[in-house]
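This is the structure I have questions about; it appears just below.
A protein chain is absent from this complex, but the other protein chains hold their places.
Our next item is subunit A:
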Amino acid sequence: MFEIVAFYLFAFLTVTMFSITVFTNNSLYALSSLAAGMIFISAFFFLLGAEFLGAVQIVVYTGAVMALYAFGMMFFDSLSTVKENIKNPRLVFLLTGIASLIVVLIFTAPIIATNIEAHYPINSEWGNSQQVGLVLFTKYLVPFEVAAVMLLVAMIGGIILAGKKMDVSYSELSEEQIDKLEEEKER
């Protein structure tokens, strides 16, 4: 009973939040509703008994990714409206529906068709985090390390890309120096 109520409540909330994200014209609303939707998504992970994944969802997505987006949005005036002309909106919606249906069918077909045997069965003796740690550091150690290297490369790449052409630090200059610099730029 509890699970059914929780499922439908959070399903409704996530779908509403993500719809706002997709259909709003205001970037700030989109960011906030996306963050809320991410939190509600974590509820499904808790319902499914994947507590560690739920915690990671809150920490990484709503903590790190959303903060990164918020910082990124400071670099461009995100409230300026972008002209969005689509020549044939109905066709876009139809094609979207068909394409996503096909994708879902392709990925769910093997699950329905065959009997699946668990490679790493869930052991009810231990908690979820314990089991995740056990499998992650024995069977998935190499992908784990590769993911770590990938994150490092992405971090360095992000810093280099965002920091390009920032040879002058405005925070270390006085007001007069900044005015002088701006005048030189305009010339």
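The rule is short, and it goes like this: a residue touches a chain if its C-beta (ideal position, glycine included) is under 8 Å from a C-beta of that chain, and two chains touch if they have at least 3 such contacts; residues count from 1.
Methods note: contacts and distances are computed from a predicted model.
Between the listed names "Nitrogen fixation protein NifU", "NADH-quinone oxidoreductase subunit K", "Nitrite reductase large subunit NirB" or "Fluoride-specific ion channel FluC", the UniProt record for the complex's undisplayed chain reads "NADH-quinone oxidoreductase subunit K". Contact between subunit A and the unshown chain involves residues 3-4, 7, 11, 14-15, 18-19, 21-22, 27, 30-31, 34, 37-38, 41, 44-45, 47-50, 52-53, 56-57, 60-61, 64-65, 68-69, 72-73, 75-76, 78, 80, 82-86, 89, 92-93, 95-97, 99-101, 103-104, 107-108, 111, 116, 118-122, 131-132, 135-136, 139-140, 143, 147, 150-151, 153-155, 157-162, 164-165.
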